[in-house]
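Every protein chain but one is kept in place in this view of the complex.
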Amino acid sequence: DTIKIAVIDPMSGPFAPVGLNTFNSFKFIADKANTEKWAGEHRIVFDAFDNKAGVQESLSLLKTVADKGYRFVTQGTGSAVGLALIDAINKHNQRNPGKEIIYLNHGSIDPDMTNSKCSFWHFRFDANSDMKMEALTSFMAADKNIKKVYLIGQNYSHGQQVARAAKAYLARKRPDIQIVGEDLHPIASVKDFSPYINKIKASGADAVITGNWGTDLALLIKAGKEMNLNANFYTYYASSTGVPTAMGEAGIDKVKLIGYWHPNNFSKLGSAITQGYKEQYKDDFSSTSTYAMIASLAKAMTIASKQSADLDPVKIAFALEDVQIDFFGTPASMRKTDHQFQQALYVSNWVKVNGKDVRFDQENTGLGWKTLQKFEPYVASQATSCQMKRP
Amino acid sequence: MNHLLQLNNLHAYYGQSHILRGVNFDIRPAEVVALLGRNGAGRSTCLKAIMGTVKTEGEIHYCGKLISGLPSFMIAQAGIGYVPESREIFANLTVEQNLLLGIKLGIKPEKTSQAENKNKWQLEDAYTLFPILKERSQTQAGVLSGGEQQMLALARSLLGNPDLLLIDEPTEGLAPQIIQQLLDVFQTIKQSGVAILLVEQKLNLALQLADRFIILGHGQTVFNGSREELQNNIQLRKEWLEI
Amino acid sequence: MEFFLINLLNGLSYGLLLFMLSAGLTLIFSMLGVLNFAHASFYMLGAYLGYSFSGLWGYWYGLLIAPIITACLGMLVERFALRRLHVQGQLAELLFTFGLAYVMLEIVQLIWGKLAIPYRIPDALQGTLFTVYSSPFTIYRGFVAVLALAMLGLMYLVLGRTRIGLVIQAALTQPRMVEALGHNVPRIFMWIFGLGCGLAGLAGAVGGNLLVTEPGMAANVGSIIFVVIVLGGIGSLSGSFLASMLIALLQTFAVTSDLSLLDVFKPFLSAPLAADNVGTFGLSGLLNLRLSQMAPVLPFIILLLMLIWRPHGLFGTKSEVN
Amino acid sequence: MNVLKLDQVKLRIGHAEILRGVNLELNAGERLALIGPNGAGKSSLFNVISGRQRCSSGQIYLREKSIVGLTPHKIIRHGLSRSFQSSNLFSALSVFDNLCCAAMWKAGSAYTFWRRLSRQRRVIETAERILTLLDLQQRRSDLAGTLTYAEQKTLEIGMSVAGDANCILLDEPTAGMNRTETNKMMTLIRQISAGRSLLMVEHDMQVVFALADRIAVMVQGQIIACDTPERIRSNPQVQAAYLSDWTAT
Partner (left out) sequence: MRYQFPISATVISAITISALLLLAPLAFSSNAALNFITQICITSVFALSFNLLLGQTGLLSFGHAVYSGLGAFAAVHAMNRISEGTWSLPISLVPLVAGLAGLFFGALFGWLSSKKSGLTFSMISLGIGELVFAGAAMFPTIFGGEGGVSANRVSGTAWLGISFGPQIEVTYLIIIWTLLVAGTIYFLTLTPLGKLASAVRENAERLAFLGFDPRWMRFLMLCFSCFFAGVAGGLSALHFEIATTDNLSMLRSGSILLFTYIGGTALFLGPVLGAVLAIVMSVFLSEITPAWQLYLGTLFMLTVSFAPQGISGLLVTYSNAIRLAIHQNRLRILMGLSFAYFAAAALLCSGAVILIELLYRWRFPIESFREIVLLGAHFSAQNNSSWASAFILFGLGIFLLCSLRKSQR
């Protein structure tokens, strides 16, 4: 039979591009999975529900989809919604036994979701911000030219988490690096970043770490270019929809990205998917966690279906707990203790496309990501404080 | 035909309420006509109707062309001046600015037979006519006294060089000797070949000024005649003016 | 010193940009009494148009045509919608423009898509005008500054003691009477509204490439421009100019200072208290708050103080007369 | 004993000196008419007394209590009420509601939110009484904005007495009315001012001389005379300043 998954992400408003892109990726991969029978006879389908990037909207949607008999939801744009969903789903499952809902997280990366707030019903397929920071700092630690680091971020949990982790890990790996400044600016309301850049220059920093996304990141980089700041930006979301276009040349060789797999890492399957997606949707296949999720889910479904004929979501959840997949050539696995997916991470650089090792550009800018270093799963993996209550 | 203004079968409404029910009269150039009637008879409404600021039916001709249904600025540009009941001076502009607004921006009023041989009103004339305004020319008009505001309103509409002045209750709240002044002013205006349609409560004033008298009752013209006719017709006065 | 100078410079240029954004709004608000919520949308539209036309014929054409088109649109809006609403008073007009903002956003997305577009600064205006110590001041920022000042001048012509200005001021309170004096009020209103929207469009065409041109940009400009015009005082150009400068400088310097209430009070507080005992109630949050983080709320704080202390703004003229 | 006492009240706005030391006493139960050419400062005086404008110097006593610098509502609560030269009503409320609002404070049901208005017997009764007094019954539920000028003024007066103040200021009550209306208004004023003290500005001399016990003449911000009608009529100064030609009209 078929597993219906409700995608609760912004399909309208400023975040619509992000939401739509992921939703299409889901559909694309799901088609592939269903045609290639990854889960045997069972099929996976995705339906979009527009949460307008709002928490309450998402919660009402959760009620709606529960009504419509969905047992799986996925979400990934915004930890705010993510945290709320975990909470609501815990309550729902406790109040409606036999109708449990499982939350597959494809991109909300607040570490709490797999630590203090961890839940059996939540599985995260994106690396959380601590893991990314682990890899990022390891990369920076190796770079002896980095002496002074400046932290700037949006003033909300995600930004704060990034700053916190950066300080802690750098202190551990390169005590000699000094944090010359730290700024948390209001989210999506700064119009002119030059004062911040001015501050950064004054601090004499040679590297800037930021968890910014969307306009806040683009403007930051543009301002840096304009006041020719000579420091590199180490970012989380330079590849998130809209930013590449906005930063364009301004970011060449200055902007580094920590993230999961991107199409310029060689992988036959990966390239095929990327191309196929581009042809079908005239858009980049950027949120690759969708692949990881569906692959894992399919595997879990096959396992679960072996145990019993009908697919019980709870069984699938249990199966999902220790599933392992091949993620474009590197093994990746779900960690049972906190339901945090363990996967390889890549630090890459924003460069011009050259038909060889940089074949795919982003948003038709003629610029793309070139891997500087790949980190095997174990490098980035973090200890967890999660005490999971299993049903 | 030498009619300046002509109303035939004019109706006026405020939303549902039907105020004017078929008003007919005409005004010849350079004549002063007094529009009388009880409170609520619809005199002000009649003036508003002419200025096109209330919903009307029926025809209004000015200098032979139809002006009913036109936006009021066109009616004004055609050469009709209006001094409303509540003087409608611009409270937060200075007196001088108020007067300046009276002068039409680069629009020459329709040349009617009188328009040529009429001595045009300038700012200075207004000041000579009402010295008090010159004194206060820089104060905010809103703080003028009732009387001063009345004068301002009058002067303002004169500066538009109208051929026909519609004046609503000019002497309301004015002290006697100001009223005397006003009478003289009206005479001068009359001399200068401007016709006046005057709504006035004080019958004796109207009698002093007007050449012809029109009485509105129940939203209709119930009398239209000369001073003598009016004075002789006690019965009519009883019925439509007193009680 | 260097730090200060550069900040000052940034502040000023940001202030001019702000003024540019709010200029049209001031014009419309002060003369027609319409709180045009769609102003930011016209600004966005200007940016997109600027992008498209500079793609077609080059930047300068874009700069020329974008404002013209937005102005025409504005006139249409005034002529066929707002004019009828004027009698119903401010709230109606305000809500209409509110709805208009929604619609314009959708239309822009229909035409140009939902993603940011690469609207770049023309090569002619690339490069630096001069450098203060090590940091360059780009030609483009200079260009923006000049334009903003030009706007100021232009609007003085309109708002200033011209007869038209008078007519409009009077029409604000008694349109009926002004018409009765033979002035074509409706047409003048239409022009003004058009002009306002045109200015918004211009701001967009100029600011769009300095900032990011994307569907979110209208919302991004958001309420700050309202703060500017209210702070400046309704109907006062110089006021809104000063206000934008004030806000800009204030934010710029606030952003770059790491002072926090805690630092201020440290001397008076006993160490442990200062640390985290008060943590449970956001008090510690308040204490540890850095000025740089308060920057976004500063304009509103000023706004409130202003409205309470001097309700008619910096330069606004008090219009209540008994 | 006097209800209202003005002592050297001055008002200057900018350079304009509008009131130059006004001295005036309103005795209990008398009707005092304030006359004077336009711009003499009569309305301004009313504004100053009722707290609409603050006087630059001088003292104002309402029943022995100084009311200088009090806000209007405080002064009103102290037993004063005024009407306005250009009527000033709640135009979107019905005539009856206008009167209710006017009656409420005195009836002691101000700011009441625990009982229905229709249950506030005193308010309703007062409103009804005034309504019949003004004989606007047939207009009872029309919106005040749609009344004729005359009716509006009548309502205006009604509202200023509904509060049952014992010191009433009327600004040109009969302005813009024809004889009949004026006569009605005069009877109305007689009725309402019975047992109260009344200070009114009026240009219509018939009215003034018919109603007033005393007449104060104001010229250029000063009271040049304040006396019984006869004496005023014969007062040369007043003759010169004001009454010279009232008989003409």
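Order as written gives the chain letters A, B, C and D; numbering starts at 1 within each chain.
To be clear about the criterion, a residue touches a chain if its C-beta (ideal position, glycine included) is under 8 Å from a C-beta of that chain, and two chains touch if they have at least 3 such contacts.
These numbers were taken from a predicted model, which means no experiment stands behind them.
For the omitted chain, the shown partners it touches in the full complex are A, C, D.
From the set A:48, A:250 or A:303, the residue in touch with the chain omitted from the display is A:48, counting the whole complex. Taking the complete complex into account, A:66 is the one of A:5, A:33 or A:66 that touches the chain left out. Looking at chain A, the residues touching the absent chain are 11-13, 20, 23-24, 27, 48-50, 52, 54-57, 59-60, 63-64, 66-68, 79-80, 83-84, 87-88, 91, 95, 110, 155-157, 160, 186-187, 280-283. With the whole complex as reference, residues 81, 84-85, 88, 90-92, 95-96, 98-107, 110, 114, 223, 226-227, 230, 234, 279-282, 284-286, 289, 293-294, 296-297, 300-301, 303-304, 307-308, 311, 322 of chain C touch the missing chain.
In the full complex, the hidden chain is touched by chain D at residues 50, 52, 71-73, 76-77, 81-82, 84, 88-93, 97, 100-102, 104-106, 109-118, 120, 123, 143, 159, 163.
In this section, only the chains that are shown with their structure count from here on.
Distance between chain centres (mean CA atoms), chain A to chain B: 77 Å.
Computed centre separation for the pair chain B/chain D is 30 angstrom, with centres defined by C-alpha atoms. Between the CA-based centres of chain B and chain C the separation comes to 46 Å, rounded to the whole angstrom. Within chain C, residues 322 each touch two or more of the remaining chains. Those residues of chain D that touch chain B in the complex are listed here as 13-14, 16, 35-41, 43, 85-86, 146, 148-151, 172, 175-181, 203, 205, 242-246, 248-249. Contact residues of chain B toward chain C in the complex are 51, 53, 71-73, 76-77, 82, 84, 88, 90-93, 97-98, 100-102, 104-105, 107, 140, 142-143, 156-157, 160. Against chain A, the residues of chain C that register as touching in their complex are 2-3, 6-7, 10-11, 14, 17, 114-118, 120, 134-136, 138, 211-212, 214-216, 219-222, 224, 251-252, 255-256, 292-293, 295-296.
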